[in-house]
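Complex shown without one protein chain; remaining protein chains in place.
For clarity, chains are labelled A and B in written order, and residue numbers in each chain start from 1.
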Amino acid sequence: MSKAKLKILTSSLAGCFGCHMSLLDMDERWLELADLVELVRSPLVDTRSQSRCDIGLIEGGLCNEENIHLLLEFREQCKILVAVGACAINGGVPALRNRYSVADCLEAVYLHGLNVTQPQIPSDAELPLLTDKVYPLQEWVKVDYSLPGCPPPADAFFQLISALHDGREPDLNYVNRHFD
Amino acid sequence: MIVSIANEYSVPVSEVRAIIDFYHFLSDKKNADYHFYFSNNIIDKMAHSDLLVLQLGERLNSIIQQDPSRVCLDETSCIGLADHAPAALVNGRPLPALNPQSIEEVAELVALGRPLDHWPAHLFQVRTRICRRSWLLNMSLPPGESLLSWQTKGSATILQELQASQLRGRGGAGFATALKWRSCEEQHSGEKYVICNADEGEPGTFKDRVMLSEHSDWLWEGMTLCAATVGASKGFLYLRAEYAYLLPQLETSLQVRRDTGWLGAALKERLGFEFDIQIVLGAGAYICGEESALLESLEGKRGIPRIRPPFPTISGYLRQPTVVNNVETFIHAAAIISKGSDSFLQLGTTQSKGTQLLSISGDCQRPGVYEYAFGETVEQILSDCGADEVQAVQIGGPSGQLLGPQSFHLTLGYEALGGSGSLMIFNHRRSLIEVVNNFTNFFAFESCGFCTPCRVGTALNQRMLTRLHLKQLRQHEIQLLEESVRLMQNSSHCGLGQSAGNSILNLLHDFPETVEQLLNTIGDDNEARLVQALQPAVQLRKS
Partner (left out) sequence: MNKQIIIDGEVVTYRPGQTLIQAARESGIYIPHLCYQPGYHAIGSCRVCMVKVNGRWASACTTLAAEGQVIDNRTLEVDAHRKQIVQMLFVEGNHYCPYCEKSGECDLQATAYELNMQEDHFQHLYPHRSLDTSHAEVWLDRDRCILCGLCVQASAEQDNKHLFTLGGRGTATQLLVNSSSGQLGETNISAADEAVAVCPVGALMKKQSIYSRRSGERTYDKTPISKLEFKA
């Protein structure tokens, strides 16, 4: 008898969606996974369930208030939270801005940027405010597992998900354990 | 300027820069006319030093704005005046027991541009507070007494007597003094050195300062006795820069010894060996109290602790056999040889003989230096110095232990509390997290940066403690804090990193109620933290 399907949530915060692409890269192994998991909340599917999930796969770090609100919500919603990819683990490329102040960043882009015709820092109330720096997930919530890589190989996702489904402690073999 | 220094001493420019960046009191810029360093130890903070800095800053603001080269307000690790807190240094001179009135006075003098020599003397007056005398401090030690004893008995007997006294070092580690001297004495090669460690950087400690200002002759006696015993001809007093104001009187007392034939060339005629002592100033680095870092510093380098073994008695200053002892150790050695060890041995406990000097500060009526026989309880000491409603004490400085009332029955001595030269007292109104946070900042500032666990661990601890203080540390991060401290304890290269987390562990394990209060709110403050994180963006949107 097969175990119940794991309910999975995925999301991309301050990331480039590359990790999600890699997740899709599992190709036909998705068919195998389909027996193990169900995507209940993800940009890859239409559903937006707010119910409890087993695993949250979070790509990207935290660069604005919206990211943080979402992450806190995901942490509540998910039994197991996984930091997926370099950005979720150490801020990644977006964290390059951590050497500058928020003001310097915005001014460089919106006032002095290339091809800027109407220099003005956007201030629409709808736009999420930037955080003082880009944070990795673990600086705001407890992270249970991490998948390193930029992006992590499809195989790494598979190793992690199948281990969690089978109730084994997830681990990555050498070739799947890379930081780039 | 750096380039010309490099040329003058024929060293690489980067070497000069490396050293300037290492020592807190060195800079490649000219010092301001009035350069203030406020002591930032917790004891000074408890005495409202922050408010005084603000007050002085406000009063001098217009001058600083006009011409920053006139005044600089800076802070530094404990300047060894915890019995006169809050205290500061101005151009190297002590400003003890500051208060709003004296700050007003100082501001006035600075505004007038009055040279320090013309400031009223009371501003600089450090009163010696010896509050309890016992075996050592009740003694009179005429110059040369122990040396004459050496002359009649010879080195072998002196070493035996020292060994019989079971004297242990008073600089913290408690190493047997006789073993150290003997090891150096046994070396046959090369020039030997005797070095007194007067770096006294452990916050809250000032007993060496009091000995240097009251009994420097005893110290010279002890160092000379050591030189005679091990066969050294050159001695150094490594004096922390914070005590530079003692320099004139120390030089004078050295000269008196030379003039009276107890030091320098005259010794040769009298006792058949030559020995002289040179005073060398540190430049603001706590790590230079660690003996091998001290040796590096003395050699003109950054104070990075050496790999040990070899120990200094085999390979010390300029890789020659060297004895490094604490101020109090040398004095005790001279006293023991002068007076014999019987009375000394009658005091103390099985493993800790004799007496010890304690620097007592914080929440008590009578801060100062106390001499106690080993074996005294913390409880008794607290009652002697007039401390009520004590919540905790920090014994042995930030690298020692934070003890709560459940441990006040413990006694001074290597068996229980270590060779601790200081006791800082915190009453029930104090926040212990603030205390430990202060210590953590101290270590992050003073880590020499050589090894990974201490360099990174002190910085991580500092951030975590600050967040714990703000009730922003997550429950799971408490574990990170413990892990960081354990890594430092287990794998740091020297004692600084190994002990820097002691008080953190004490706080977490021995003060469950205090931590409980912080834990209760951990994680409840996401909003507050978010507000803080969004602050710059909100500011920008407003403008």
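Convention: contacts are C-beta pairs under 8 Å (C-beta built on N, C-alpha and C of every residue); 3 or more make two chains touch, one makes a residue touch a chain.
These numbers come from a predicted model, not from an experiment.
Screening B:L267, B:A444, B:L468 or B:V515 for touch with the missing chain picks out B:A444. Against the chain not displayed here, chain A makes contact via residues 83, 86, 89-93, 95-96, 98-99, 133, 136, 138-139, 143, 145-148, 150, 171-172, 174-175, 177-180. Of the residues in chain B, those that touch the hidden partner chain are 2-3, 12-15, 17-19, 21-22, 285, 287, 302, 307, 444-453, 455-460, 463-464, 480, 483-484, 487, 490-493.
Everything that follows uses one rule, which is that only the chains that are shown with their structure count from here on.
Spacing of chain A relative to chain B, judged by their CA centroids, is 49 angstrom. Against chain A, the residues of chain B that register as touching in their complex are 474-476, 526, 530, 532-538, 540-541.
Contact residues of chain A toward chain B in the complex are 65, 68, 72, 101-103, 106, 121, 123, 129-133, 135, 140-142.
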